[in-house]
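See below for the structure under consideration.
With one protein chain held back, the other chains of the complex are shown just where they sit.
By written order: A, B and C. Residues from 1 in each chain.
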Amino acid sequence: MTTASPAPELSLRDKPGFSDLQGVTVEHGLNTQDMVVNIGPQHPSTHGVLRLVTTINGEIVKDMEPVIGYLHRSKEKMAEGRSYFQYQPTIDRVEYLSSFYDHYVYVTAIEALADLKVPKRVEYIRMICMELNRITSHLLWFGTFLLDLGATSPFFYAFREREAIFKLFEDITGARMMYNYFRFGGVNADAPPGWLDDVRKVINELPFRFDEYEAIANKNPIVMDRCIGVGVTSYQDLLDYGVTGPSMRACGVAQDMRKTNPYSCYNEVEFDVPTATEGDVYARYKVRMAEMRESIRIVHQLLDNMPGGDSAELRKLEKEHAKVAEEIAAAKKRVTVAKKNEEAPNAADVAKMAEKAPELPFDYRTTGQKVNLMVFKPPAGEAFSMVESPRGMLGCYLVSDGTPKAYRVKWRGASFSNLTILPSMMIGNLYPDLMAIFGSLDIILPEVDR
Amino acid sequence: MSDASPPANKADKTPADDAPEPIQHGPLGKALADKGLTLEALGDDAVGNETLGVACADLLGVAKALRDDGFDLLLSVSGMDYKEYRQSVTHLYSTKTYQTVTLKTDAGGDDTVPSLVPIWPAADWHERESYDLMGIHYEGHPDLRRILMPIDWIGHPLRKDYKEEDPRLVWNRR
Amino acid sequence: MNPYNLPNWFVWLHAQLGFNVADPGVQVLLVLAWGVTLFTLIAVVAKAAVVFMVLMERKVLAWVTQRKGPNRVGPFGLLQTLADGVKLLFKEDVMTPQQDKFLFTLAPAIFIFPVFVLFAFVPFTDFLFGVALPVGALLVFALSSISVIGMVLAGWASNNKYSLLGGMRSAAQAISYEIPLVLAVLAVVLFAGSMNLLDIVEAQRGPLGPLSWYWFYITPLAFIVFLISSIAEVNRIPFDLPEAESELVSGYNTEYSGMKFAMFFLAEYAALFVMCALTVVFFFGGYNSLLAGVALPWGGTMEATLISTPMIPMDGEMMPLGVWLQQTLHVPNLSWLLDQLEKISWMVLKIYTFIFFAMWLRGTLPRLKPDQLMGFSWKFLIPLSLINLFAVGVQRFWAYPNNSLDTLFNSITTHIPFLIVWAVIVFGGVGVFCMLMSRQLNAKTRKRFAAPSA
Partner (left out) sequence: MTNEPSKSQHIEAPADDNRVLSGLLEIGRGLKTVLSHVGREAVTLEYPEVLPDLSVRFHGRLCLLTKSDGTDLCIGCKACARVCPCDDLIQIEMHRDGDKKPVIDQFTIDMGRCIFCGNCTEVCPVDCIKMLPDFELADYSREALVLDKYDLTLKGEDADEWRRTHGLAPSVT
C-alpha cells in the first residue's frame, strides 16, 4: 500500500466505450491518473484472504484481477494420504459455512460407488440438517452483506438466529460448525430425543425474525439505491463464467438441483424455487431472503413426516422389538434344551412366532448397511455427485482404485466459479459497488482455495 | 442422481459370466457418434453420469457439438494423474435437460490438451487450476499460469510423483 | 444583550483584581488570557462530553442489538472509555518512512483545533458561553469547514491509498454539505433577524411552546435539511464515507495510531457534540425550557426556565420558585444559580437527544455511495433548501410586512396568514418537488433495469 502510484499506461479516454458506463459519466477534459489499489489479502470486506488487484480512476474501477490461493490447504492432496473415513473430518474445512453440503456430496459419491442403501430416516435427518445449514449460511450472508453496505445491527440479529440453529447442530452432531456427522450409508448418531421439537420451536420463531430483517433492509432507500441496477448480469454471462446458485436464480432461471435433479428425498417435499428477473444485487438479495423461508417450509414438512418420529419413541419401539426377539430366542432355546418338568414348546409355533416378529423397518434406521469404517474400501470406479449448496452447485468428483484411500478427490466449489465473474461485473462500476457486488455473490474463500 | 436414465447398471462393473462386453454408447454418446464424431464409450459413472472418452484431436469438435446440444454449463475441469499419462476430465451440465456428462481426454506425451476456453469461458480458472496442480498444459488457453500456488512454486503438487523438494521451503518438521 | 455573562465576568474579575481594564494594552492581554482560559475549559468540557459519548455510543449500539455493551471496567463499564484512552496514550506512535512527517503530525491538530474553537460559540446558557459575536452563525460554519483540511492532509500525508481516497471523499463531502447547511441556517437568520447565537435562542420563545421553536415554526424543511447536512458534516453513518470501514478500512485515519489517532477520534465525537448543540441552538430553542413563552393563565408568559417563571402564589402575587427558595433559604444568588442550572440541563438534555438520534441512525442505516452522496446534496438538499429559503422569505414578508420582530409572537391572529402561507408553500412546493424528484429517480431506475437479462 505504500508504493507510489504507477504512471498511467492507458489513459481513460483511450479505452473505447468507457464513457458508456452505467450511471457514471466521466469528464474527458480532466487529466486523471490511474491508481492501483491492492484490496486484500487482509481487508474487512473480502470475507477471507482474497486479494483484488484493482485499478481505479477516482472511484471508478477500471480493471480488477482476483488473486487467490492464500488459503490453499491442499485439501485434494490430503485425500490421497488418508482413508475415506480419515479424510472426512477435513472436508468440513472446505466450505465451513455450510459444511453439511460438503459431507453430503462426499458421502453420496461413496454411497453410489459402494452401492450402499440409505434409510429414509437418515435422508430426512440429512435434509433437515442441510436446510437448516442453508438458513445459517444465508443468515451469515445477510449479516455480512449489510455490514458491507454499512449497516451494523442486522449483523448481530443474523448471528443471534444463527446461534439458535447452531445450538441445534451442537445437540445432534456435537459441533457447531465442523460437524463430521454424515457417514457412508447413514449418520453418525440418531437425533437426540426431543430434537425434532427443538427444531420446530426454532423454525417457528424464524419467520418473525425474517420479517424484522426485511423491515430494516428490504425497502430501505439506501439499500435500494445501492443494490438496484448494480452488478447486473445476463443469464448468458452467468453460463459463460459458470456461476450457479442464487445468482443464477436472480436472472430468472429456476435452476435448482433440488428441483431439477432431485437428490435425497427432495421429490417428497413441496417447495418453490424463488426467482427474480433483474439479475442485479437486489434480485440476489431477494432470492436469498425467499430461499430461507422456503427452507423453513421444507423443514416443517420433513419434521411432520419423519419416519420413526422422535427418537424417544423410536427407542421405545426398539426396546419392544428387542424384548420380543429375546422371548423368541429364549423359546427357541427351550425347544432344543427343554428343562425337566417343563413342556417343550412346539417348534412350529416358535417358527411362526419368529416369522411374525416385528422388525424395525429399514426406513427407521439411522445406518443402512453396516460399514466398517476402519477398512472401508469402495470398489474401483468413479462418481461425480452434486448438490445444491447455498452458493450454487457443489460437486465432488471421486475416483477410487479399490484401495482404502481415494485415488483422487476433486471439489467443484461453487464459489470458485462464482468468483470468476467478479472482474467483469466490477469494471466500470464505482469502488463502493465492489462491496455490494462482491457481497451479493456470497463467496467463501476456503471453498475457492480449498 | 442427476440423469434421465436409471442409475448405472452395476452389471457393467462386476464381471459377467463370460468376457466383459464392450461398453455400449449411452443415448448421448450414440447421438454424438451419429453425427460422425469419434468417441469412446466409457459407460456411466457410479452416480449415473454418462462418461465419454475423447481424443485430444476430437475434443473441440465434441465440445462444440455438446454445447450446441444444450450442455451450456461447464462444471469443472479436473486433472487426473494415472502415472503413465495425464488425463483432463471435464464435467458438463445441461440447464435444458439437467443432465451431467463427463468428458475424459488423455493428454499426449507432452501433457497437452486443447483448451475449452473458446467454447466455455468458464473453463478459464479450472484449467489454470489443473495446470497449476497437475501440470497439464492447455493449448489455446489465453492466460495459463499458476492460480492456487505461488507463481514461483516448483513442481505440480497433485502429481503422484510429487516430492516437496523445493529448497526454499522451510517449515517446522516435528 | 445580556451583560452578565462569562466573558464580561472575566473582565469584571480582573477589574476587581486591580487591572485597568480600560487600557488597550491590558485589553489585549485580557483577550489572550481569556483565550487560554477558555481553551482549557473547553478541553476539559469537550473531553468529558466525548468520554461519555463514546460509552453512550457503545451502550446504545449494544442495546439495539440485544447485547450488554462494555461492562467490565468500572460499574456498568463507566470507566471503559478512560481505559481505552489510557491504552491509546501508551500505544506506539507508528510512522512509516514514506509518510510526510510534518503534515502527518499536523493533520490531527488541524482537525481538532476548529472543533474545540467551535465550543466557544455554543451558548450553553445566557451566562455560560465563550464568545457571542454578532456574526456568530457565519463564523461557526466558516470554522467547521476548516476541519476537513485536516482530513485531506491526513489522507495525503499517510501515503496510503485508502487514506487518500478517504481524504478526497471528505473534501467532496464537506463542500457539498456546507451549502445546504448554511442555506438552512439562513432561513433561521432571516427569521431571528440576527446572526448572534444568543439572539437566535432568545428569539425562539413563543406562545406555541416547542412548536414556536424554529424546527417547526419556520418550516420543518429547514430543520430536516440541517439535520441531514449536519450528520453528513460530522461524517456519521449513513454519510461516513471518508472512513467507510468496509471499503477504505478506516479511511483517512488508517495509518494513524496512538495519540494521533486518539485526537481524530476525540475530534470526531466533539464535532458531533458541537453539531448537535448547534442544531439545538438554531432549531430547538437552545436552553429554553419546553414551555418557554407559553402564556400563563394568571397573566404574563413563561420565562426561559420553569424555575424563574412566577408560579408560586405568595402574598397575592405570583413568585418564581427560585426567588422563593432564595428568600426562604437566605442564600444569595440562589435564584440565578438555579436558573442557570436548569438552562444547562435543558441544553444538555436536548443535545444528547440529538446525539442519541445520530447513534440510533448509525445502528440502522447502511452507507451511501459517493455519487449518491453528492447527488443527494446537489440534486435534493440544495434545491430543497432553496425552496425553503424562498418560502421563508415570502412568509417573513407577508406575515410581518413592517419587518418588526416585536409583532412576531404578538397574538394568535397574526399567525393565521402566516400559517396559510406556511402550509401552501411547504406542502405545495415540496410536494411538487418530491413528485418531480421521484419521477426522475424512477426514470433512472427504469433505464438501469433495461440492462440485459435472460
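Note that a contact is a pair of C-beta atoms (placed from the backbone, for glycine too) under 8 Å apart; a residue touches a chain by one contact, two chains touch by 3 or more.
Here the structure is a predicted model, which is why all the values come from computation and not from measurement.
Per the touch definition above, the residue from A:N220, A:T233 or A:S247 contacting the chain not shown is A:N220. Among A:D34, A:E278 or A:D449, only A:E278 touches the chain left out of the display.
Counting the whole complex, the residues of chain C in touch with the unshown chain are 62-68, 71, 360-361, 363-365, 434-435, 437-438, 441-442, 445-446, 449. Listed here are the chain A residues that touch the chain not shown: 82-83, 85-90, 92, 153, 157, 160, 163, 167, 170-175, 178, 180, 188-189, 192, 212, 215-217, 219-221, 224, 228, 249, 252, 254-256, 259-262, 267, 272-278, 282-283, 286-287, 290, 294, 373-374.
By definition in this document, only the chains that are shown with their structure count from here on.
Chain A and chain C, compared by their mean Cα positions, are separated by 49 Å.
Between the CA-based centres of chain A and chain B the separation comes to 25 Å, rounded to the whole angstrom.
Shared interface positions of chain A, defined as residues touching 2 or more other chains, are 253. Of all the residues in chain A, the ones that touch chain B in their complex are 68-69, 72, 74, 76-77, 80, 108-109, 112-113, 115, 239-242, 244, 253, 255, 257, 260-261, 263, 379, 381-386, 393, 395, 397, 399, 408, 410, 412, 416-417, 419-420, 449-450. Within the complex formed with chain A, the chain B residues making contact are 1-3, 7, 10, 13, 45-49, 51, 72-76, 78, 80-81, 89, 91, 93, 95, 98, 100, 102, 120-122, 124-126, 129, 133, 146-150, 157-158, 160.
For chain A in complex with chain C, the touching residues are 1-2, 5, 22-24, 35, 37, 43-45, 59, 146-153, 156-157, 160, 216-217, 220, 222-223, 225-226, 228-229, 232, 234-237, 251-253, 277-280, 430-435.
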